[in-house]
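First the structure, then my questions, so here it is.
A single protein chain has been omitted; all remaining protein chains appear in their positions.
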Amino acid sequence: MVNKLNPRLQEPLEEQPLDTQGFERPRNLLNAINEDLAPLLDLAQRPVVSANQFTREQLLQLARLAARYETQPQMITRPLTGKILVSAFYEPSTRTRLSFESAWHRLGGDIMSITDPASTGIAKGETLYDVGEMLNHYGDLVVLRDSNEQAVYEMLESLRVPIINGGNGTDEHPTQALADIYALLKWRPAICQPELDPTQHIRIGIIGVPGRMRTVRSLLVLLGLFSDAIAEVVIVSDKEQPFAAGQREELEAAGLTLRITRDLNQSLPDMDVVYINTIAWIGDDYEELGSHYRLEQSSPLKPDAIILHPLARGDELPRELDNTPHNWYFAQARGAVFMRMALLSSIMKTFT
Amino acid sequence: MVNKLNPRLQEPLEEQPLDTQGFERPRNLLNAINEDLAPLLDLAQRPVVSANQFTREQLLQLARLAARYETQPQMITRPLTGKILVSAFYEPSTRTRLSFESAWHRLGGDIMSITDPASTGIAKGETLYDVGEMLNHYGDLVVLRDSNEQAVYEMLESLRVPIINGGNGTDEHPTQALADIYALLKWRPAICQPELDPTQHIRIGIIGVPGRMRTVRSLLVLLGLFSDAIAEVVIVSDKEQPFAAGQREELEAAGLTLRITRDLNQSLPDMDVVYINTIAWIGDDYEELGSHYRLEQSSPLKPDAIILHPLARGDELPRELDNTPHNWYFAQARGAVFMRMALLSSIMKTFT
Partner (left out) sequence: MVNKLNPRLQEPLEEQPLDTQGFERPRNLLNAINEDLAPLLDLAQRPVVSANQFTREQLLQLARLAARYETQPQMITRPLTGKILVSAFYEPSTRTRLSFESAWHRLGGDIMSITDPASTGIAKGETLYDVGEMLNHYGDLVVLRDSNEQAVYEMLESLRVPIINGGNGTDEHPTQALADIYALLKWRPAICQPELDPTQHIRIGIIGVPGRMRTVRSLLVLLGLFSDAIAEVVIVSDKEQPFAAGQREELEAAGLTLRITRDLNQSLPDMDVVYINTIAWIGDDYEELGSHYRLEQSSPLKPDAIILHPLARGDELPRELDNTPHNWYFAQARGAVFMRMALLSSIMKTFT
């Protein structure tokens, strides 16, 4: 039988914000960016499929809006009342689905979920083109996750309401990258400044495979928009060719300085930000890549380095790091809701 | 990697109404029918299981109300606020489920969905009689789809809140038939007139098997209410006996002139309306019937003939027809939401 004397049952739960969760910092970010709604107006009624669609100004204003939601929750009204989200997850997901649904609900909207492909007309061989045509009439915005990277493009052909790519196979996961950037800007608002002093430039380590992980792919594209604040991005991987064809060239053209290493611990002492992920989705299954890389409390991290992780995590990120100041992955997960609220508000033109 | 330069990502999506989608026509329908709420009041708190339950006047007033919702969306308030729909789909569905849920949400109501029989008490051998008794207390209206045609009747035994049949095996799908009729009336409001000039009578071709397809079965019953405007209904089928026992006699008693043919292309030049469907649900699976019948751009259709299809479609209705004026199946799908709103409003007595 279970311990009935669990101390957590004895008294009300209090919100116990850790310093590591960034509860205070959005305010600094809010102050660091001047409000300018024009870049967000350009997002109105737009589909969001690729990280390549965003400008630096859009990222800053999205982050600013997210910070406003996070610091001033009492200012959130219910502008999406009467609007319907179609939350279509043809590939398993909790985190991304719930994060989108939470964001939509907090803005007052209603939701129709599809969580099981076997329960849908897709099972009858219906094309995504036809599903898209149908959704034009049944919903106001679609979020789609599908293990087939072409799926979102097929649906886009017939859709006249906006669609957001919630992860398309190994290709992209642009809103995860938005959440990553939001965490980064909350941690170091100075990154927003156009001409950052070189001594303040940051080094980012990415433990993962840019050519095969959609989260890493999308993140690198967005980091390209802040290349003037980034001294170097170090890819930690044991793959011969961690990049996809042409990917490295594109990122370098965007201004990023890239380096590849196999040695995690040798690189860590220089890193201000360490992003780690070991899961790559392949079809309906996933593969662990570089799973021998592992961060731990004894890892040679800079004292003020932060760790980011898109979660869910495996052995590569043990719980012993949760209560250290390196833990910004919980803040990153928390911020994902506010960032998605900012994006949804902008697409639905309800942010004012 | 995916084409990042997809033109649909470059600019906001505009609603691009095709003339074929009937966006303008509901207004003519609205004008063609005099408002009379009495027939709708008779629907209050009524279960809707069979197309046989409707009168011609109810269809006209439901279509009128649907047209009002379609033409004046800004007039839709949220009268179902606080009301709960139980959306119980024990058989796979996207289109019907989302169409009902969208309709209910647009009227302001909340929804509890059951999309997977394995996740329910049914798995424990609970009877639908007991499920119905439970739902009396948990919801305000039930939509049920079940591959067992008796299921809706079993639940009806214990229910004291209204139930709508969302498809019961091979038996009926009355709300799909309502959507079909709505498309028909939008296309040719004159059908509403009590004494239509015989030169205006229409010929309807139905490619399908009335005895085994629930959509066709329900539609034919409703067409019987407009027999004075229909010159002939031609069943295109290669079955020896496309009708169920007694079905043809019932329809003829309702005033329909019926003819059966095997030859699609010989019949097409006379048809004003062509309804096509090849799927029949049998238990948990479906069967394709008459799948060698196929409409295409080169089919000998009358220039102003319209095509209807309950969707999802297969090879029988290729995409090459989508951009022709024959395409009324998208208008039909669009209208399904407004027609279901009209029905739900009437049952819940919130249409005024």
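As written, the chains take the letters A and B, and residue 1 is the first residue of each chain.
As a working rule, a contact is a pair of C-beta atoms (placed from the backbone, for glycine too) under 8 Å apart; a residue touches a chain by one contact, two chains touch by 3 or more.
Predicted model only: the values in this text are computed from it and were never measured.
A.B. asks: Tell me which of B:Leu30, B:Leu98, B:Ile114 or B:Val143 is the one touching the absent chain.
C.D. replies: Residue touching the chain left out of view: B:Ile114.
A.B. asks: Of the residues A:Leu37, A:Leu98 or A:Ala253, which one touches the chain left out of the display?
C.D. replies: Of all options in A:Leu37, A:Leu98 or A:Ala253, contact with the hidden chain holds for A:Leu98.
A.B. asks: Which of A:Ser113, A:Asn136, A:Thr215 or A:Thr350 touches the chain that is not shown?
C.D. replies: A:Ser113
A.B. asks: Where does chain B touch the missing chain, residue by residue?
C.D. replies: 44-47, 49-50, 52-53, 81-82, 84, 86, 110, 112-116, 118-126, 129-131, 133-139, 149-150, 153, 156-157, 159-162, 168, 171-172, 244-247
A.B. asks: Provide the residue numbers of chain A that touch the chain removed from this figure.
C.D. replies: Missing-chain contacts on chain A: residues 1-4, 6, 8-9, 11-16, 78, 89, 92-95, 98-99, 101-102, 105-106, 108, 111, 113, 115-116, 279, 286, 311-314, 319, 330, 333-334, 336-337.
By definition in this document, only the chains that are shown with their structure count from here on.
A.B. asks: Could you state the distance in Å from the CA-based centre of chain A to that of chain B?
C.D. replies: Here the centre of chain B sits 41 Å away from the centre of chain A.
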